[in-house]
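Omission of a single protein chain aside, the complex is shown with its protein chains in their original locations.
For clarity, chains are labelled A and B in written order, and residue numbers in each chain start from 1.
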Amino acid sequence: MNIWIILVAGLGYLGLLFGIAYWSERRGQMGKSVVNNPYVYALSLAVYCTAWTFYGSVGRACTAGVSFLAIYLGPTLMAPLWYIILRKLIVIARSQHISSIADFISSRYGKSTFLGGLVSLIAIVAIIPYISLQLKAISFSLDILRAGPVLLASGAPWTDTALYVTIILAIFTILFGTRHLNPAERHEGLVAAVAFESIVKLIAFLSVGIFVTWGIYQGPGDLFGQAAAIPELAKLFTMEEAALSPWSWCWLILVSMLAILTLPRQFHVAVIENTDVRHLTKAIWLFPLYMLLINLFVLPIAIGGDMVFSGQGFDGDTFVLKLPLAYGREWLALLVFIGGLSASTSMVIVSTIALSIMASNNLVVPLLLWSPVRNPLGGQDISRYLLLIRRVIIGMILMLAYWYFATIGAGTPLVSIGLISFTGVSQFAPAMLGGLFWREGTRTGALAGLLAGCIVWAFMLPFPSLIEAGRFPAEILTTGLGGISWLNPHAFLGVKGMDPISHAAFWSLLINTGLYVSVSLMTRHDAIGHAQAQLFVNIYRYVSGTRDARSSYGKASMQDIRILLHRFLGRDRADELVTMFFRGKPVQPETLTEAPPELIAYAEKLLGGAVGSASAYLLVSSVVKDTPLSVGEVIDVLSETQQILSYSRALEQQSAELEQASAKLHLANERLREMDRTKDDFIATVTHELRTPITSIRSLVSIMHDNPALPEDKRQEFLGIALRESERISRLINQVLDLEKMESGHARWNMTELDMVALIQTSLEGFQEICTQRGIQLHVTLPARVRPFTGDRDRLIQVMVNLMSNAIKFCHETRGEIHVSLEEAGHQLLIRVQDNGVGIEPEFQPYIFDKFTQFNDYRTGRATGSGLGLSITWRIVRVHKGDIRVSSEPGQGAVFEVRLPLSAGAVQPMATPSYNRVKT
Amino acid sequence: MWNHLKGKKLAGISVLFAILLNYPIISIFSQSGYIWGVPRLYASIFMMWLLMIILLILLLETRDTSRRSS
Partner (left out) sequence: MPDTSPSRVLIVDDEPGIVTAIEFLMQQHGFVTETAYHGADALTKIGPFDPQLVILDVSMPRMDGFEVALEIRKQPHFQDISIVFLTARGTESDKLKGYGSGADRYMTKPFDNHELVRIVQDMLERW
């Protein structure tokens, strides 16, 4: 075919794309977006189908039968899960201004710059071969169409079609993606063009399919009937005979399931360019339908091509183009060329733009900001240079892709290169999916998993391809790296019988996931890591505009919001930010008494920067009316409690003190996080226990707030209650932390030899006076000395103090008596604490050491105490291998007996909570 | 429009077809023979694929279209 026709058609097509992009951007600016539409969204997702699909599937089908379908079935199986996964990704990306998958992972794991840079780097390394695959496809399609020789053979770069293709694509991508900077990283024009290309490639491929099936043959019956007579073709019709192992099939499906989420270009179109999360529901079935259609004729074309070109030794990758040419259908061939061009260019443009966003935001800019040369950009606004940086990166990525094509990739089939990339990017999946649903996933865990997974991947897939290209000695593939036989890239640890892709996918994902999970469990979040994990995993709770989120911000006065911001951001900065918020809006802050919902959301975000998002949420909740505080994790409620306390106490305090309070809050957050791994029912109970004092405080404080003229005695009474209740909260928090520490095995036990006589005397010192005040007679019977006991001094004092407090609390009101004794009985020490109060009913006795079992004071019917003291006591005694028992008759008082074995050896903290202790 | 139950049903569809389209179930279809002139394995895969899409449409489109007509 005439080279000029091809060039005009190709360049004209690219021009048309550019026109569509330009037109749709104009429409978008006029508020009539064509992109904001579920069909366009679904079609843009079809950027998944590249030249690999368009040309490579046929080639794959010629040699391995049905196996080409696996990488389309994977995404099809993933599509229904988008409802859960992709939706969450989109909501997070929108609210957190995520710009790429690297940004997502970095942000989730404590805004780690290093992690973001690493992901960007891996993505570039993994995707460049894949881009080069597209360059290869475009250049070979050009070569076939103009029926010239494959120019690569001549060697001189300027005679190489692919080089020109690369340059044109670079210019085109720069024009597309970097015309102006958009903070949301959205490119309406790009999406419109990609959606259009998806239609073109589908039509082109279906046309060839129909031509082959009904033009060359008389329908599928005829086509397959003829093929059945040829044994080499007939064996493609079943899996066993096509030598496709169950393993390969399964792994291909799995890897492509992950790739549809983690490929940078898919993440870009599916998450970043999404205009409305509701479009997902259409895409979930439209996208699988698209893939079904584009695969429908792959096998007929492969079989038809094989029969038509029988014995000529053509590569199956070329059949789509060669079949129309062989039958003189030049216009059809031109359509195919345009279709292939669509498939390649859409992939190249979107991938390159996605990679350039990553590389500039997560690699170059952080490096520039950190570079030893102070302010290399002369202190100017860095965003002005961002476009230039992006353009340079786009050029570099495409040149690298060309280099890869020219040196390594030219001889490899399309599909293999693509699968190497798929396996590479699927390494992001554990960190990404874990980051979405598993709060315990830490930065160190993500880093360990990613690094290890990528090293394994690099060793098992790209490295052997370099070996095959002659860059490394070939014997590595037989004898292993450095002659170590288990270091064989295709048979790691001697594992055999898997194809290279399954082998690499298995090992890399296994090691990646294993390290991610285990290292996460062994390490802890830092403050920001914790806040981000909380935010990402529970995103619906924090984001407005979705059903599960805080359904509506209630009402809050402008004054309250202002005060809140003043406190945490300083007066000047807060006023400046509020002014900025109202800039360009029809209303002005001075005219408002009630804060608009967007301002409340904005305030929450600003506070989030100062104190962490969870705390900010709760701070805002404290001024927003009609918003009941959220039930949920005890961590939030605990930190919230601290917050409300410091907030209500500090109504008239200086901001400096508040800064301190927020610093403390950070610290508290950190400590409270230690209780992450508790059971839900326990959390619910703690939450419940906390609500009660919070309720009193909140109600009383707001009475005082609403009634400035309250009589002094009332005010004193209310303040007294509020103070007592706040002490109750701190006590509860401390006890919960204490207990959790012991239960999780994180408590440190400082075991020394102790004189228990002296220890009990010390413990009782403080109680003498209290007893005298309350008219309680305290009888202490201690021997002169007992054998030394090995234990934790402070904890054992705690035991005595808890038992004594208990005894005093429940002692007889007027004729109180408490007996404390210690004796050495055989191989144990026996401590008894006896009171003469109301006693404990027999049916309650078995539960008395359980958490939150409260003694009821039957005089008022009221429970006192947190319900944790005895639980802590029980645990301390158990750690010392001792035993604690209670015996009591109602009205006769209670006796607590602690037995401590004198031979107590090493301490074994118990890791399992004892919810069902009584039953076992 | 988002609800947990729907999410679970969708996940169920995904798991169901993941099982149907993998070994060992798929080996049932991987036999010689033809359905409407198309090799049995291919015809079966595409029919299951289509069935899955139809299920997705039924689940995602039927109730919503009536409610979102405004």
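Throughout what follows, a contact is a pair of C-beta atoms (placed from the backbone, for glycine too) under 8 Å apart; a residue touches a chain by one contact, two chains touch by 3 or more.
Note that this is a predicted model, so its numbers are computed, not measured.
Q: Can you list the shown chains that the absent chain is in touch with?
A: A
Q: Considering the whole complex, which of A:492, A:718 or A:810 touches the chain not shown?
A: In the full complex, the listed residue that touches the missing chain is A:718.
Q: Just one of A:699, A:750 or A:903 touches the chain that is missing; which is it?
A: In the complete complex, the chain left out is touched by residue A:699.
Q: For chain A, which positions touch the chain that isn't shown here?
A: For chain A, the residues touching the absent chain are 625-626, 628-629, 631, 687-688, 691-700, 702-703, 706-707, 714, 717-718, 721-722, 724-725, 854, 856, 860-863.
The criterion applied here is as follows: only the chains that are shown with their structure count from here on.
Q: Any idea how many Å lie between the Cα centroids of chain A and chain B?
A: Here the centre of chain B sits 28 Å away from the centre of chain A.
Q: Using the touch rule from the top, collect the residues of chain A that touch chain B in their complex.
A: 66, 69, 73, 76-81, 83-84, 87, 219-225, 234, 237-240, 246, 249-250, 253, 278, 281-282, 284-285, 288-289, 292, 296, 299, 546-548
Q: Considering the complex alone, what residue numbers of chain B touch chain A?
A: 1-2, 6-7, 10-11, 13-14, 17-18, 21-24, 26-27, 30-32, 34, 36-42, 45-46, 49-50, 52-53, 56-57, 60-61, 64
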